[in-house]
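There's a structure below that I have some questions on.
Of the protein chains in this complex, all but one are displayed in their positions.
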Amino acid sequence: MAYSGVLPSARSQAMVAEARHLLMTVAPGAIWIFVFLVLPSFYLMGVAFMTNGTYGLPEMPLSLESFKRLAGFGFLGWSPGNLYTLLRSLWQTVVSTGLVVLIAYPIAYYITTCREKWRPIMLLLVVVPSWTNQVIRTFGWMNLLAPGTPLAELGQLVGLVPENMGLYPSNFAVTLGLVYNFLPFMVLPLYAAFEKLDHAQVQAAQDLYASPVRAFWHAVFPQTLPGLLAGTVLVAIPAFGMYVIPELLGGGKGMMLGNLVANQFSGGSNWPLGAAGAILMLIATFVGLYAMRRIGKRLGGGEEVVI
Amino acid sequence: MMKTMNRNAVMGLGAMLLASTAQAEEDTLYLFNWTEYMDPAIIDAFEEKYDVEVVQNYFNSLPEMFSKLNAGGTSQYDVIVPSNYYIPRLIETGLVQELDHDKLENMDNLMEEFQDPDYDPGNQYSAPYQWGTTGIIYNTETFPEAPKSWSLLFDESVNPEHPFALMGDGQVSMGAACAYLGHGYDCTDMEAWREAAQLLLDTKNRDTFSGFVDGTPALQELARGVSHIGLSYNGDYLFFKDEDPETFETIDFMLPEEGAEMWVDAMMIPSEAPNPDLAHKFIDFILDAEVGAQLSNYNYYASPNEAAKPHLDEILTEPPVQPSDDDMDNLRFTPSLEGEALDTFQQLWSEVKSR
Partner (left out) sequence: MRKRTLQRSLTGFWWLTLFFLYVPLLVVVVFSFNAANSAASFTGVSLRWYRRLLGNEQILSAFANSMILAIVSSIVALVIGCLIGYGMYRHRHRKLGWLIALIYLPIVLPDIVFGISEMAFFVQINRLTGVLGPGLLTMIISHVTFQIPFVALIVYSRFVGLDPTLFEAAKDLYATPWQRARFFMLPTIKPALISAFFLSFTLSIDDFVISFFTAGPESATLPIYIWGAIKKGVSPEINAIATLMIGAVAIAAVLSLMFNRQGRR
């Protein structure tokens, strides 16, 4: 009788201790992120539903004005400016992510074919440029693409740009900058995937299928898919919201959603509109993540896919 | 050993952090000014005279300055130097405080036309710093016979193949387009604006357009050959020319006949400036006859200071610092916008930028 009375209380004591342990280890960080990121994000979302004051600051009452504005409806009637910006962002994201995949895929594979001793060094060589700040990297391209440089002259020769012009500012320069900036983010996860490659499967496929293309498609590609998807998330999300590269390399021609949002705050014009743009970016981000997860699951990846 | 070193490093960092927050005390003046606009020697002299430290921050355009103030800057700067057309909106939004004229003895040094300006009657909130003009800078080798006109920018047949830049501050670019279209630089009429915005859009979409660039960087771009035409300020042009005469030999500054901008930059004190007392001292220091002249002699802008006149260099009394009478007739202030007009303008401008 007495015995059975002690046990539950000891157990509940242990449970309390466990819960306290959980609280003590997890709470500081959780509270930190909640206070300094979740609350601010909600505040920003709130700002999107406020009225734009005469001089750009949010004011009461609540309204949907900034969303209407974002969709292009000003009191001047509908205009396509923001739509252009949105489409340009999507286009840049898709093109640059695609190019990054095209470059990173063979590179990641190539690294795994090299001697094991060299691999860390090779990976490091790919990653090191991204340790310098993105402003500096982009500035490097400003130097390279300026008028009179060999690259710009080549561009003129090919007819990419008119005479006397540099290769920046242009949408082309923005794409180039994005590819350059995000390449390492794709190489790393792809490398991890290639390293885990089951070579027995590949061998079997080579015996099974006549053409190397089909062998690749059926044996190699599915195995690298988790890495590819992870890389796509790491590249596409930040590329979609990029601010620095279009600002420096796009001039007045390559404005992206990130610039539209940032300009509402740094150009002092319209906080609620900027916040509405931020919400659009958030939605796009989460839709993208969700889509990647679905694709990953359907194509046979496990929970490890993406995140 | 390693451990104690780490601890010391952490404590040192902590101390630095504390120091950096505690420094915003009585002995520091925070100045928020345009780039390349202040003689370091004047700052040194002020620091020495009052035994204080001056911390300078810079902006390249008025929208940038305005947004910094909106984002908490009102309590971080003691003196700001906006241009005439932003002054009314700074006053109206309560981002700045009234000046205490009792603390500004040198206010009487100002020329008569600057004693009671339209943008701030009676100089209640602002004290003029310098004035100047915004015009076209262009490469004289590329355009040996450039017309004295905005057509250099807006007419493709005048400049079919060389890169050019427009001004990053929308109101100035818009004014230039208005002037070219014959509506006058200071147009505010809706129809004129729409037409100007369309012109800007078409101009921006030309292959040779090289970006929206603020006034000071535009000069750098011309010097480096990145563009051949741009918009900039008369004093900055002379300042750069003086620094690098060789390169600027082939770059000229011109005020188009259709009309161009004249502006006044004035010193103001943000509403919650950490040290308004010192801010008044600083403003009064700049308004001093000799300091005012030193400032103009340094940055090649015309002085609003009557008493400074005898101390001015000769170059400051001739064009482009002091525009010719003909040019003077064509110069206009950029209109100060508010309410619906400002909103309309911003929509048009964001259309131009994003399309």
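Here the chain labels run A and B in written order, and each chain numbers its own residues starting at 1.
We adopt the following convention: contacts are C-beta pairs under 8 Å (C-beta built on N, C-alpha and C of every residue); 3 or more make two chains touch, one makes a residue touch a chain.
Not measured: the values here are computed from a predicted model.
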{"item": "Of A:Val128, A:Leu154, A:Leu208 or A:Ala291, the residue in touch with the unshown chain", "value": "A:Val128"}
{"item": "Selected from A:Phe67, A:Phe194 or A:Tyr243 as touching the chain missing from the view", "value": "A:Tyr243"}
{"item": "Residue, one of B:Gly225, B:Pro319 or B:Pro335, that touches the chain absent here", "value": "B:Gly225"}
{"item": "For chain B, the residues touching the chain missing from this view", "value": "9-10, 13, 16-17, 20-21, 23, 30, 32, 35-36, 55, 57-58, 60, 70-73, 75-77, 214, 216-221, 223-226, 244, 247"}
{"item": "Hidden partner interface residues of chain A, rising order", "value": "18, 21-22, 24-26, 28-30, 32-34, 36-41, 43-44, 47, 103, 106-107, 109-110, 113, 120-122, 124-126, 128-137, 139-144, 146-149, 180, 183, 233, 237-238, 240-241, 243-244, 248, 258, 261-262, 265-266, 271, 274-275, 278, 281-282, 285-286, 289, 307"}
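Quick note on the criterion: only the chains that are shown with their structure count from here on.
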{"item": "Inter-chain centre distance, chain A versus chain B - centres from mean C-alpha coordinates, in Å", "value": "37"}
{"item": "Complex contacts: residues of chain B adjacent to chain A", "value": "63-64, 66-67, 70-71, 89, 92-93, 161-163, 166, 204, 207-212, 224-226, 228, 338-339, 342-344, 346-348, 350-351, 353-355"}
{"item": "For the chain A and chain B complex, residues of the former touching the latter", "value": "52, 54-57, 69, 74-76, 79-82, 84-85, 146-148, 161-166, 169, 251-253, 255, 260, 263, 265-270"}
